[in-house]
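A single protein chain has been removed from this complex, and every other one stays in its place.
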Amino acid sequence: MDKQLYLSSSPHIHSGETTDKVMRLVIYALLPATLLAIYFFGLPALSTLLICTLGCIGFEALSCKLLKQPPTIADGSAALTGILLAFNLPPSIPWWIALLGAATAILIGKQIYGGLGYNPFNPALVARVVLLISFPVQMTRWTAPAPLASGIDAITAATPLGEMKTVVSLTGKLPELANSGFMDYFTGNMGGSLGEVSALALLLGGLFLIYKKVISWHIPVSFLGTVLVIGGIFWLVDPGRYPSPVFHLLTGGLLLGAFFMATDMVTSPVTYKGMLIFGFGCGLLTILIRLFGGYPEGVSFAILLMNAVTPLIDRTCRPKIYGQVAQQA
Amino acid sequence: MNLKSFAGGLHPPDSKHYSAGKAIERCPLPDELIIPAAQHIGAPAEICVAVGDQVKKGQQLAAAKGFVSVPVHASSSGEVIAVEPRLHPLGRPLPAVVIKPDGKDQWDTSLTGADPEQLEVAALKEMIRDAGIVGMGGATFPTHVKLSPPGEKQIDTLILNGVECEPFLTADHRLMLEESERIIDGIKILRKVLNLETAIIGIEANKPDAIEHLTTACVAHNIQVQPLKVQYPQGAEKQLIDACTGRQVPSGGLPMDCGVVVQNVGTCAAVSDAVRLGRPLVERIATVTGPGVVEPKNLLVAIGTPLQHLLDQCGGLTGDPAKIIMGGPMMGQTQLSLEVPAIRGTSGLLIFREEDLSLKNAGPCIRCGRCISVCPIHLQPTTIAAYARLDMVDEAKQQNALDCIECGCCTYICPAALPLVQSIRHIKGGIMAKRRKI
Partner (left out) sequence: MLAAVLSLGGIGLVAAVSLGVAAKKFAVEVDPRELAILEVLPGANCGACGAPGCSGYAKGVAEGKMAPNLCSPGGDETTEAIADILGIEAVTLDPQVAVVSCQGDNRKATSKYHYLGLQDCNAAQKLADGPKECPGGCLGLGSCERACPFGAIEMTSENLAVINRDKCTGCEKCVAACPRQVIRMTPRRATTHVLCNSHDKGAQIRKYCQIGCIGCHICKKTVPEAYVIEDFLAGVNYEHIENAAEAIDKCPTKCIRDFCSGYPEGSSFTPSRDDAA
């Protein structure tokens, strides 16, 4: 017994859960969507992914060094932010915009608040919205999917949501694409942000996360449920003007947002009740922006706005503690 | 099986396979018994023997001091060779009587039992107190105090805690299997003292043999056996009451405030000995276990036996020990040395090697909310811990920090490896200190 003993306060065993494990699992869950994105959008997608991921890791390492903080890149959160940022950009975005996005996400979205755990807003979404407002042209120049094998050069195309918004505002009627092509939307064969197109892959990843208990079902279910129900009500009222809820579900960044962006633990409520409210708020804002707002897509704005009220939700949703009822009685 | 439970909690690997199948074995006497005067919650007993005295097994070594206190007895016959501060499980030297056993292990002949049926309640309580009976689950709260609720409290239910939800520990499990008559006898005595009929034994479903055995044995005595879901901390007083009766102890209150008294099954067995045989609490069952022990066992241990001696009976260590834990892994206390004696609250001795420990440094909270979903009291551990780090006493109090039962679920589950319970314990100390000041 020459070695010194360890003394600590109880408990003395640990579940083995770690922050980096959580981050790693989320990255695994994003793999199917990543692979499909590369399949559909080819090399530009790959390079955007690499620039964002490496950029985020690099900027985080740099800021830790400058702020004389211990390095934190090993926890995987910077890499995850990078992938999520890339997922939210048009696949063939100029490299410097992607890099600027990485800097915005890490420096302005996260490190400036004190790093992981202290940022009020989802860093990847902060970057996306900053880029969307600063570079509206580049950020909405979408490419049509051109599967690697097909050998076709990338051509520009609109997203289904963008197309719908334009047509509806011009004619007051839904375009044809709102009622057909659902199979393409489901697999991801449409124009859109790099990682948002394939509902199938995102759904797989999301269910994996719920199965692994990395995220709970509350936010995705209440987010998607709200969109379906409210979208459905509008559709029933006027199917000629408002698209079906399934169209809402499969297009745009809804699934990506519901499973991966809104569930970001740092910026979402901590209680189940709070998560349900948060998801509802995200869903409501998304549908309002999509149907009546200036932008065709509202997921990012909805989540960011709800991020802002997260502290308020947390404050109102304190669970009822054991024994409190009896005391009041 | 109809399994009851409470809301919250988690299920760590129970690791009971090390010792669950091992029958209770009597641990031989060591060369030296170190018997501390403080082995219970409340005022330490006052030592009433001197160096050179010959003592018999069961003879009083220290007298109770005040109501919330119990006497301490010799756990074998022999000579008092020292009365001095010795390293206590609390981590610092505290007054203790050191006995060199003479090997005869002779009981004090003046100790006589009685038929509980013939005795008044007051006399029973006195016997329980004089025998030094305390809560054997590890909390060591004097039993006679729990059995003396103020007149205005209506007590209608006695719950017996046979849950043993701490991983690794199997002492109560073995006791229920091997000594059910003593437990049942003790329950009958406690029922008489509390003047009530309903008695429920709560047992976690991972001990089906004990549930079956006690169910059969209890039929004739109108004692109910309640199987409970395997969920930590099922055996915490408040959670057990909730699971068994659906009642909740009011925040800041005691079980008696909702008409319930909870006793550990080991305490029941000790109560039976105290009344029927007049024998004080001088031995207990302790599980010696963990990956660091060669042959884990359930030992019947004389109070005051050094931990090293317990280990020797179990084939010693498998490697360099890194952590010595008295009690279970979730709520036990780490020890400075193996010279520390086993005391009344020693339900187990757990040895971990370096490779069994989780030595990750704490990171920032990622607000994953896991601590909130597992908290059996439904607190927000991470919020309280954040206030604790900033010494914001009033805010922590507002978050009901004082209701924390320190079960350890939040720290166990935290992916950022934050010492949440320790922070909460720290600020609870701050709240109490502030309360005393005002």
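Letters are used for the chains, namely A and B, taken in the order the chains are written, and counting of residues starts over at 1 for each.
Simple rule for what comes next: contacts are C-beta pairs under 8 Å (C-beta built on N, C-alpha and C of every residue); 3 or more make two chains touch, one makes a residue touch a chain.
These numbers were taken from a predicted model, which means no experiment stands behind them.
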{"item": "Residue of A:L7, A:L43, A:L66 or A:I112 in touch with the missing chain, whole complex considered", "value": "A:L7"}
{"item": "Sites on subunit B contacted by the missing partner chain, in the whole complex", "value": "90-92, 334, 336, 359, 362, 419, 422-423, 425-426, 429"}
{"item": "Residues of subunit A (touch criterion as defined above) contacting the omitted chain", "value": "4-9"}
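What we mean here is this: only the chains that are shown with their structure count from here on.
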{"item": "Distance between chain centroids, defined by C-alpha means - subunit A, subunit B (Å)", "value": "48"}
{"item": "Complex interface listing, subunit A residues touching subunit B", "value": "1-3, 5-19, 21-22, 75, 77, 114-118, 216, 265-272, 318-327"}
{"item": "List of subunit B residues in touch with subunit A within their complex", "value": "10, 12, 91, 167, 238, 242, 247-253, 257-258, 320-325, 329-338, 350, 352, 354, 357-360, 363-370, 372-373, 376-380, 382, 399-400, 403, 406, 408, 411-417, 419, 421-422, 425"}
